[in-house]
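Heads up, this is only part of the complex; the chains shown haven't been moved.
For reference, chains read A, B, C and D in written order, and residue numbers begin at 1 within each chain.
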Amino acid sequence: MNYRIGRWIADRWVMGVGLLVLAYLALPIIVVAGLSFNRPSNRLSYDFNEFTLDNWTNVCGPAGLCDAVLRSVQIGFLATVFATVLGTLMAFALARHKFFARPAVNVIIFLPMATPELVMGTSLLALFVTGSVALGFWTILIAHVMFCISFVVVTVKARLAGMDARLEEAAMDLYATPFQTFRRVTLPLALPGIVAAALLSFSLSFDDFIITNFNSGTTVTFPMYVWGANQRGVPPQVNVIGTAMFAIALLLVLATNVRRRRGARVA
Amino acid sequence: MPEMESTAGDLHIANVTKRFGIFTAVDDLTLTIPQGAFFALLGASGCGKTTTLRMVAGLEEPTAGQVRLGDRDITRLRPYQRPVNTVFQSYALFPHLDVFENVAFGLRRRKVRQVASQVERMLALVQLEGFTKRRPAELSGGQQQRVALARALINHPQVLLLDEPLGALDLKLRRQMQIELKRIQTEVGITFVHVTHDQEEAMTMADTVAVMNAGRIEQLGRPAEIYEYPATAFVANFLGQSNLLAGEAAGLSGGDVLVSAYEQRFAVPAVRARADQGPVFLGVRPEKLALVADGAAVPAGHQSVAGVVTDSSYVGVSTQYLVRTGWGTELAVFAPNSGTAAPLALGARVTAHWDPRHAFILRREPGEGDRTTPVLDEPDAVGAVS
Amino acid sequence: MTLMTGIGAAPAGSARPARKSGRRWLPYLLLLPGTLWLVVFFFGPMLTLGAASLWDPAGSLQTGYAQTLSFGNYVDAVRDAGPQLLRSFWYAAIATLIGVIIGYPLAYAIALKAGRWKYLLLVAVVAPMFTSFLVRTLAWKTILSDNGALVGLLRDIGILGADGRLLATPIAVVLGLTYNFLPFLVLPLYASLERLDRRLLEAAGDLYASPARSFVKITLPLSMPGLVAGTLLFFIPAVGDYINAELLGNPNTYMVGNVIDSAFLVRLDYPHGAALSFALMFLILIIVMVYLFRSGTDEVV
Amino acid sequence: ACGTKGAAQTEDTCVSEDLSGTEKTLTVSNWPQYIDVDEKDESKRPSLIAFEQKSGIAVSYTEDINDNNEFFGKVQNQLTACQPTDRDVIVLTDWMTARMIRLGWFQKLDTAKMPNFQKNLLPSLKGRPFDKNTEYAVPWQSGLAGLAFNGNVAKEIRTVDELLTRPDLKGKVTALTEMRDTMGLILLSNGHDPSNFTKAQFDDAINKLQKAVDAGQIRRFTGNDYAPELAKGDIAACIGWSGDIIQLGLEDEKIQFVAPDAGVMLFSDNSSIPNKASHKANAEQFLDYYYDPAVAAELAAYVNYICPVAGAKEAMEKIDPDLAANPLIFPDDALLGKAKVFKALTEAEEREYESAFQKVIGA
């Protein structure tokens, strides 16, 4: 029976290490979630003091917090929509068509991912400064769409590359015009990839601080609020938002995955 | 029966050539497939069968030539504009749609009404009534195959193209699907163009068989016709096996062509000779050869060759022998295990004989030697595997 | 058959040119909006940044800047930020290495060992990205606090001296970098391990490869594209990051991002800030190119 | 996109229009926690509500200023281009206020309409070098930058030199990213006068700071975020601001503010009206309201910084006699005698000193 123990360990140690790493990833979230139920002894203390639900019932208490969250969600949503649409179109072009300019376009897509956020932020600021463009909601949106596009293209393209091109031929053979083929076959099959890309876009946009900070003008997003609040004591409601976003992401991703699994085991 | 009424729906492939870069996949192919026929396209891997089908379906554009349906030139129509449907080798079922929606796909695209009843009828035809709500991933291979078939058939295409639809199935399931395909074709009366690797499948199912080789049709005809009297050495050994002896034809004598080979003379009826002069192959199918221990027992009028049994393998229905002739070639002989003859021992001296009416004569390139199909335990024959 | 005649009514001759040109235009049409966006808002800024990097460094906000093609800005910027520049690459490299060491087992476990828990674990990797990265970094500050449980534990077991600390050390910065960008490494790695054909591992085992050898000879080489993509997506933003250095580090751990930040926001020295940004980008691109070339993977995008 | 023009504006190049007559609104940008809030409901600001009721002006009050530099970066584009920033009142520290005035980015106040302000502004805050006529900047609060320590983890600290060298504090010390506060205190500790020093003196001070950084004595340079860490004990001693320390001291009396004998730095955060702000009259009314001693006392009772309003101390005695007696809120002459204001810098000086300082703090 001794070999069994040895083998049990041999088969599972990787999983063990993986779980430890997951714990490392989850640790700050646990702290955040814990602090979201904290009534701090004073506004400069982050130590757990006393359990309370007040932070949850009174999320919008600290002035400006909810506005910032709302603005971040708005920007995140719009950026996701724009980036997903533009990026998906590009991914289709790259995955489904062979054409002369392809390598050049690939480089155009790769470069923004290869450029540090800071450089992008500063350069965009320089452009806006030169062009005397008023900074604010729209400049943030422009910036977010810009850095999300590449991630969308890569994600959707990977999905399309794994897709059987014969399905599209089959659809054409069954009287589907190119548009119908796209609408009825290609799009639904690419959907999990598109959804993943959208989720990624949203998280990138919602989370972005560096580029936003340079290009926001007088507009305050959630990360900027946190950055500012950090100077004078972070209100515990920020932890509520952090926890809630985590939970929403969890549910959202789980829901799409359940649907995907119920749907087509295509991947 | 179909030939008369329906020249309007015949599929014509006229001088079609398809090149990929410098590689010619289909080479000046001309073919007419009558409406309502069950047409089988046979050939080695890579000979251009799939490419031909794709050109008919509109998924590939010919480099040259025309594809016509009756009088209509469809060469330049896009796939969705052609009354042609395909059952793909991989089925290519839409994984995100259930069985019902897969089958209904073509109807919906053409905005046909009363989809439900038609789909029900079609699913009944392929005996999948209860499966409407399942996704392709939840079906076995045979069921998927039938959905693919229903999905194509429901559109009542003028031509149905089948690209090795049974290739992925195991032997038993394959047999059952063959039966079903044939039944359905009989019921719906649509032209079937069926590509297959399996010669037995082609012969049992098709009215007409075409054997392709390197982008060209080598022979076309009814299965028995081709099998009994192949046109070329390739066909003789692609469709079943043949013993082909290198000889020289010495012209006609009466109704027979005379062939001399290995110091023996053979006569073959002129109607079964593709040439009557010059280098030829004298061909006999292994099952047309009979073995007798005693040369004197050769029936009158039969021709014979003497040899030694070098191998025998039992395959249930028959026993396959190899008989080495005096000049070293090994002939294949299939003896049916009908229980009438005792098995022969290795090393036994035998005489293989045949009725001249079962032999045939084919053209041969000068210098080519005997050709017999590789048989088990015959390592020398493997050189050509690629 | 009557159904078909309607469809086939289109003149066969006219179908061809339409289709050809339609096909040739389509990809460009699809690419146009996105590419335009990137060109205007990524390459455009890069151009202005490039121009700004050559401004006369003697200019100021009040007097304005003259374009004098002062290439010397690059020399000055790189020289002045030398230590931070080196430190950035050094920290990012260490963080990437640690990221690979801990991210690989995680990706591997999710892709090959998790069975039906796969999606749940994957979500657990992705979901923290939705909690603002500042919030998480601040949480790290709490965790690593000098008087926190973690430091206390490490002091008790002697890993840290009695006076030792984690916060405001290079360790905290590297840990923060590792933490923040780990999902970007794990996800592509997971995707490529997912595609790995397990039967190859069985075949390797069958051919006398112990699990460790199977990993080195089969799993690792076959997951290379994912590993390359993952390390790049990790390394690049890590080099440019300055939040971790600022929140978790000390003055001696500041990275090039802090210098750029200070140039643009505090010192109002746009020419040097722009020159440093550009220099950083060039350095990263060179490293990426060399890396891609050395690892033999060109199709990362 | 080859070069840029200067960013400076004048009253002639950038004309603002006042819509106060028709629009009873006002937008104020201030630092976080710089105004009194209701103890029960943090989203209510009693003094502000009272003002709205009294004046009929709806105030949109945002706490979006965290850092002078950062805020400058945010609004500089609009102000350079003479575009509205959508704010009527912004609160910035002396030196930043000085820069903005220098750039011509603020509107001149009509002090005639501000009787409380004229009457109650502390004399020491009148006619400061960057605002000689007291016509651009209205001090919101003043404060001291000095030393602080947490008695739970460190012995008392008296001097800047101790802070920068004492071995038991190594790695547990922070200083401020505000160059004027940190450098001012070091200059003072060297016996120099921050309001009037030479380049050489500044270099001496920088070298002293550099040594402390190199030795690992200084853990971080901070904005306000030193406070939680000081409270926690991760930081034992620091350069900090009086208001923060008083607040911490209320929770934990071992946390104390120390005014070194060599001197402390005095700063003010000033309210000003940027160009293109369209509710100037409303803004003036608003600022004048906070110079009513009773209101000023209410504010000071909450924020705990130095109140720039004469007469507020008396008003405070009614609210909270303890606070009224606190010299850090209502400083006595002894303390005020030790307090220095950093000298006004030209753009070139600012750049030179700021660059040298940034280099030391790591960026």
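The rule we apply is simple: a residue touches a chain if its C-beta (ideal position, glycine included) is under 8 Å from a C-beta of that chain, and two chains touch if they have at least 3 such contacts.
The model shown is predicted, which means the values in this text are computed figures rather than measured ones.
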{"item": "Overall stoichiometry - one representative per chain kind is placed in view", "value": "A x1, B x2, C x1, D x1"}
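We take it that only the chains that are shown with their structure count from here on.
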{"item": "Subunit B to subunit D, fewest steps along touching chains", "value": "2"}
{"item": "Interface with more contacting C-beta pairs, comparing A-D to A-B", "value": "A-D"}
{"item": "Distance-maximising chain from subunit C - centres being C-alpha averages", "value": "B"}
{"item": "Mean-CA-position distance for subunit C and subunit B (Å)", "value": "57"}
{"item": "Averaged-CA centre spacing for the pair subunit D and subunit C, given as whole angstrom", "value": "39"}
{"item": "Junction residues of subunit B - those touching two or more other chains", "value": "78, 80, 110"}
{"item": "Residues of subunit A touching at least two other chains", "value": "46, 130, 175, 214, 227, 230"}
{"item": "Complex interface listing, subunit D residues touching subunit C", "value": "1-8, 69-70, 72-73, 76, 80, 102-103, 171-172, 213-214, 216, 218-221, 229, 232-234, 347-348, 351, 354-355, 358-363"}
{"item": "Touch list for subunit C against partner subunit A, complex", "value": "7, 23-24, 26-28, 30-31, 33-35, 37-39, 41-46, 48-49, 52, 102-103, 105-106, 108-110, 112-114, 119-143, 179, 182-183, 191, 211, 232-233, 236-237, 239-243, 247, 257, 260-261, 264, 270, 273-274, 277-278, 280-281, 284-285, 288, 300-301"}
{"item": "Interface residues, subunit A side, partner subunit D - complex", "value": "41-47, 60-64, 128-130, 132-135, 213-214, 216-218, 220, 227-233"}
